[in-house]
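Only one protein chain is missing from this complex, and each of the others stays in its spot.
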């Protein structure tokens, strides 16, 4: 059997139909509707505040009634976000949020499920679950707050901490080679992969908006500042003054241009990316690599380039369509019902052969 | 701190020196020396027999005394291999072999540590440990027997089982998109990545030989036939008659040529791979992509192509040099000793300030 | 040529009970043979009990000891509880099978051997110096030497089959012999062959011929002078089927979900001996059952909790090592107070232990294997058929009290089988659920005054949006709370909620005198052996009673009274005394344990003699 793409999707499940109706029915909601009554408890100045704000802002866009939205998190500072969303929320255990989300979505395809996680929660203890939820194309939106540190436990190295980083647990510097979250997501066969930044509110909103509308497994890396234990981790390229020069904002179908003066770009030399300047030795936009969200090879290349050698790519790196886990489950269930008809418990219990013992 | 490569390696630890001496000292061993007294218990016809045989064959090549070689395995049919090797061996628990290997290698840099695992053991329950042992460049050699099924538990789907596969646990076919072990290894930053086949004894020996000589984290996928629960999983391209046409044997620095008549090859069209025929519309070897074991972009591309669209690449996909976990640990320890001098327990216990209570 | 048919007279002997063990190489199809004999005996109306014994290896080398596969069936005209301590008849298809099993055959027992397999190499493989058939090492038994392989090959002559294929049918030749010997009809098996091999007529024909040839062989040759009759048992009237514990488990949960009007979600990771529950349930998609093979045990239970959170009946299942991995998430379920079923099909530990062997040693693990004080409900079926009832009970309790419930089965129950009187599903009660849709006054941790269950407000319910999690909860509101006294209160409430389940479960039943010299208290799959031993002891006129716990947490209300009503209390367990610890701690009775941890069920005789030892020993000060 070859794998259906969304094009040739199995019929929508009854639940999904209900969603559609609700979509129509729903009264337009506002940001306020998504603010819970709980007092927000992050350190003053934490990047998490902005991510929360942008999340609350975009929620109304999707037309989902708020009771049909669920935020599931693991443990970490990031993990507190669900308490602040006036939706259904589940603050689970360290590293396992994606597993609960998988079961929830399988049981309730009508729900919109967001997973909030941190670089330790998602990539250290939770790495394997991330991998498998993504490959199954579970229709969940994993938002990973990457502050390159363990915040809640007060500052140990995470899988994204730079080599040699001095932390409480590595007084002589870490000796662990960091992993690229985007490369991992790619190997995990996630169907949408993106990156954004806590302080780039507009870009973050647009990214979350894309994410909210995607069907299938989503992995978003949000570069986040932990001003207590890893202040300025991303500053070199995210600061207002430098960001245009040091970040590459991706747009599907558009050449990869960056720089304050939009005069620099990425070109493939053979199959290797290089930075070129438009106008210099006759280089024009036509020479630049055009971003294709459907191309894993480009996605891989983008997942490997980073400041200071290259501008840091942000935006949607990859977007592929595949039938989702819940669609496939529903299809199999309905197919079974179609073939085997309605529930006949009696027949089920009898199974194969039976015999009578007369009274 | 930037990460040292092997070029600028920290000084060898005393243990490593010991190894070197032993290397000189060692009396040449033969295959027989590595055969244990335990009766081999795999199904007749299982691909594991051949992998065991090749492993025993290459062991003497490395000049390690057999007491300095350790085989660690997880649970699965593959996991029984250590019992059959006349070295030290540890049959651990499901999915965790790499974690024990990490601790062992950290404590004993002088040992040569092999990890034997299966597609379920390594990629399902053990996926996260694989990821982290590889990124840390722990000097272990992970050999994954990929039969694309759970053998020991009698035939359920594994993460490498093809979509739609009917198994005991998926009577209507699996709905899980399989992962590519090589892509995962790449995202895991493994420092040597290779693929071989149980029945291609010579290629397997050469691969194991490369592996045995590599310093750093190694991931090898061995395509293995489970003739009981997934017979012929790889037959389409591994069978003697077709293998030259359907497999691509990689050699560093050589153009990617395959086919019985060595007349077909892989070329990059833009950055996309395509199959071309030498001689047709003037295509020559010069047009073909030359394999570069040091190039992650090529490695990624190779990890994505597979039969029937492409020949299946075998051999070393990637080989990069990075200081190993134990070297870095040793360096930090020795640096600390150099800086803080010999052990003074008294001073250690006193810590900061003390006061006397007179008798 | 086939053996010439000639009339002959054989005397018939009536027996109350017979125990047969089929033993051969993994490749010899002993499980099929045993299952066919079982079905036939069952359909005939005997009471039956079976014990399969698989090798640990998938396929150990042919003819090797680790490769021996066995299947024991006991069938009777009276009510029986165990597959029998020892076989009356041993069928040994090769030397390995003989060597591995002869020790269990009592003197005088009947031994049927396939002489063709007793070749030099086969004998050496298992370390027989001389051929046991030729030396007199077997003189204690009634030996029937039959060249099964050759006779069977002859019977199949002319069929388009490889020798290997032909050889694979010899088990049916042996089965045919046994059918003749015990006056059984071949029809059920012939019918089965038709169904199974319908598409491969040659194979079907071959098996039919093998079976009939074996039967004819019994009938015509001189070597058997008697054959035996075991009359039907007087089982309670009803429609019966033969059922294994894993089948009954899957059915029980599927039916319970229907009765609770909830979709069943089963998240699991394969592990012996629990995998078959996953396989079974994956065939129930048409009942709205969703099965999910997770990447590991942690993901499996995580997905089940997620499904329960969404309003489904979330279930997970595994064996001991998997429970260890699930314990952190089980604790989350305790804290968030969601219904959850955790199936533990126990096997021999510790660690990987002996994966295919039986043990009941996870009781303390499921009671206490979580950080903090983490009360959880535990139930355990006592027989294969009862797995259905206790599965139903597990669901009822989980939904009534909004709590995880551990369902403790074991390898013996899982693969053993017995005749099962099919319940009338329409008579089964509906299971009610504390789900909540009313907005006004909703509080996530408000409690039902009776059960202390919190409301089940599932996502999608307008107006009930709320947040839950693993941090301590404020009473009623469920908000995160670090208040010291609140924590103590919540600790007490969680404990009390589980304790109150005792209001809703049947009392512990006593078989035998209400008070007396000895109570034998058991739980789980030791039921059959204990009950049989107690029956024997009672017929000897001894004052011995049997009580068997199906509810292990909480205990039935009268448990204390029961254990305090006897001079001595004996608790036989296939572990080092786990229920024993709980009973002594709770009731301060000087109960003593009896442990034989050998990866197999107890023998009736060993429990009987231990009981006698105790009875005759001085009562302790």
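All chains are identified by letter, namely A, B and C, in their written order; residue positions are counted from 1 within each chain.
Definition applied: a contact is a pair of C-beta atoms (placed from the backbone, for glycine too) under 8 Å apart; a residue touches a chain by one contact, two chains touch by 3 or more.
Note that the structure is predicted; figures quoted are calculated from it, not measured.
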Partner chains on view for the chain not depicted: A, B, C
Contacting the left-out chain in the complete assembly, out of B:236, B:251, B:274 or B:350: B:350
Touching residue (missing chain; options B:92, B:170 or B:230): B:92
Selected residue (touches chain absent from view) among C:487, C:536 or C:567: C:487
Residue among C:352, C:437 or C:558 that touches the chain left out of view: C:352
Interface with the unshown chain - residue positions in chain C: 56, 66, 319-321, 323-325, 327-328, 331-332, 334-336, 346, 348-354, 356-357, 359, 361-362, 364-365, 367-374, 469-472, 482, 484-485, 487-488, 491, 494-495, 575-576, 578, 581-582, 584-586, 588, 590, 595-600
Residues in chain B touching the chain absent from view: 36, 38, 65-68, 70, 72, 75, 82-83, 85-93, 96, 98-108, 110-111, 128-129, 131-132, 329, 332-333, 335-337, 339-341, 343, 345-346, 348-359
On chain A, residues whose C-beta touches the chain left out of the figure: 39-44, 75, 77, 93-95, 124-125, 127, 150-154, 156-157, 159, 168-172, 228
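Here, only the chains that are shown with their structure count from here on.
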Centre-to-centre distance between chain B and chain A (centres being mean Cα positions), rounded to whole Å: 30
Residues of chain A engaged with two or more neighbouring chains: 128, 131-132, 329, 332, 335-336
For chain C, residues contacting two or more additional chains: 285, 295-296
